[in-house]
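Missing here: one protein chain of the complex. Every other protein chain is in place.
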Amino acid sequence: MSVVGTLEGASSKPSAAGSIRRRLGPRLYGVLLIAAILLFWEVSSRLGWIVSAYWPPVTKILWAAISQLGGGDILVSLAATLRRALTGYAIGSVLGIALGILLGKSKVLRIALLPLIEIVRPIPTPAVIPPLILFLGVDDALKIFAISLATFFPVFTNTFAGVATVDDTLIQTARTFRTSWARTLLRVVLPATLPAIAAGLRTATSLALVVAVVSEMVAGSSGIGYYLVEMQYALRPDLMYAAVMYLAITGYAVNRLFLVLEARLIPWMGKT
Amino acid sequence: MSERLGFDHVTKIFEAPGSDTGFVAFDDITLEASPSEFLAIVGPSGCGKSTLLKMAAGLMPPTRGRVLLDGKPVFDPPPGVVYLFQQYAKSLFAWRTVIDNVMFPLEAAPRSQRNELREKCRDYLKQVGLSGFEDSYPWQLSGGMQQRVAIARALAADPQVLLLDEPFSAVDALTRMELQSLVLQLWERRKFTAILVTHDVEEAIFLADRVAVLGAKPTALKEIIDVGLPRPRDQLTTREDPRFLKLRHHLTSLLLARNPAHVAAV
Partner (left out) sequence: MRKAFMIGLAVLGFFVLSPQRATAADLEKLRVSIIPINDVAPLFVAIQNGYFRDLGLEIDTTPSAGGAAGIPGLIGGSFDIVYGNVVSVLLASQQGLDVKVIAPGTKVSARDTDTTPILVRSDSGIKNGKDLEGKSISVNTRNNVIWLYARAWIKATGGDPDKVTFKEIPFPQVEDALRQGRVDASFLVAPFSIVSRQKPGLTAIANPYSDIQLGVDVGQYITTGKLLSAKPETIKKFVAGLRKGVEWFNANPSSDALLTMISGYTKTDASILKSIALPAMPLHTDLPQVKKTMELMIENKLLPGPLDLSKIIDPIAL
């Protein structure tokens, strides 16, 4: 992007239209590609190139998506999913950061807890949802637990690794100012680890959303995951794809929001 | 008991894996600095000078012997002893503004005093020539300015003893001279004990009252030299003083002597 900017600056006073074309240039091709794919989709469905109950024309999906804006199950389902994802994400993040820092700094805790964490970590969260139903039921407790679990690992791993890379000079600086252990953790180790934590948190956002949807698909009666399956069984692929579309928009928006917050709240990221 | 900080027969042995004896960093060092003295310790790179300072700061215990502050053994970082690191960039808090970095040592104080202390910190920043940079972040400043922030922060901790661990070695020559003069100025005004570790002989002579020379492994104290140059010192006149040059000659040859190859070359 910055290269494009330089080239623009170098060209001598381009016309207004030319400038727009130049600015859009690289993106224009991307947009065109997406448009071409959608057009192909539309035509293939309308002309029956692909015979399937699950291949509705794009326009039908768009229409379904738009009609949902006036109040419909998708937005309600999406809200339920986001509420779960956010709750689980918050719990998983807090635990991940707290344990990441504590284990990073305490050898006793490391010896006690790290083996357990390392054993549980490779288990894909969706795989543990069915057996967990026995203990946690099929409601929010199960889903939020699964989301917390999925969130916990990237946050914990990044935090833990981040703590290890905090420069000893920083810790010694705090010590020479006679800063207490707890205060050093909170005021020195935590902020010094924040860039690493933020990376973990960002990875975890998409995971939280995915696990929220998957858990609703397995054991759902509400939320966008359940809605997806329900629409499949109800032979309403237009609504199903509309829900997928809303989900994609949500995921994209969350990621953008995260990047903006990151730049604003952790300006020292990548510095020093 | 006249000395402020003393090393009393200090030996430091680092445990080396696979060796019973370990690596002896230095052996049986006895050295003291009196209040308001500027003591320099010179030695070749890698002789364990920084280790000596870290023990003085209570960051590391000696294997044998004692480190004494006002006659009392030092275990943990004692109050009033402030350490100025060579790697200023790594000792500053990147997530804090300049003024908040300087505030760090004062944050244990009650909330009611915060505003007053903040004003004080502004003054420290003024003393190191950083007025107007209060709200910048350290990583937005040059290396020399970053070390000034660290110095202002050291002042905020109200040091009785300031330990300077090659604090000017990572900046360019001109900035180094400016920072040396700044530290001298502050030392003369505040009258703390300053202990400087450096491999730069000229810097040691220029700043210190006495220069302790370390040499040969395991490192032992070779000689302590009284500088005796008049104060206030000046980057131009002091460095041109024949006594300065004579001291430089003496100290340099002392340091080079530890390596026979260099003697042969001279």
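Order of writing sets the chain letters: A and B. Residues in each chain are counted from 1.
Everything that follows uses one rule, which is that a contact is a pair of C-beta atoms (placed from the backbone, for glycine too) under 8 Å apart; a residue touches a chain by one contact, two chains touch by 3 or more.
Predicted, not measured: the structure shown is a model, and the values here were computed from it.
Taking every chain of the complex into account, the absent chain touches A.
Across the entire complex, the residue among A:Leu38, A:Leu62 or A:Ala98 in touch with the chain not shown is A:Ala98.
Among A:Pro56, A:Pro154 or A:Gly220, only A:Gly220 touches the chain that is left out of the view.
Where chain A meets the chain that is not shown, the touching residues are 51-54, 87, 90-91, 94-95, 97-99, 101-102, 130-131, 133-141, 144-145, 148, 182, 185-186, 190, 217-221, 226, 229-236.
What we mean here is this: only the chains that are shown with their structure count from here on.
Separating the CA-averaged centres of chain A and chain B is a span of 48 Å. On chain B, the positions that touch chain A within their shared complex are 54, 57-59, 76-77, 79, 81-83, 85, 87, 89-91, 93-95, 104-105, 107-108, 137-139, 157. Contact residues of chain A toward chain B in the complex are 167, 169-170, 172-173, 175-179, 187-188, 191-192, 194, 266-268, 271-272.
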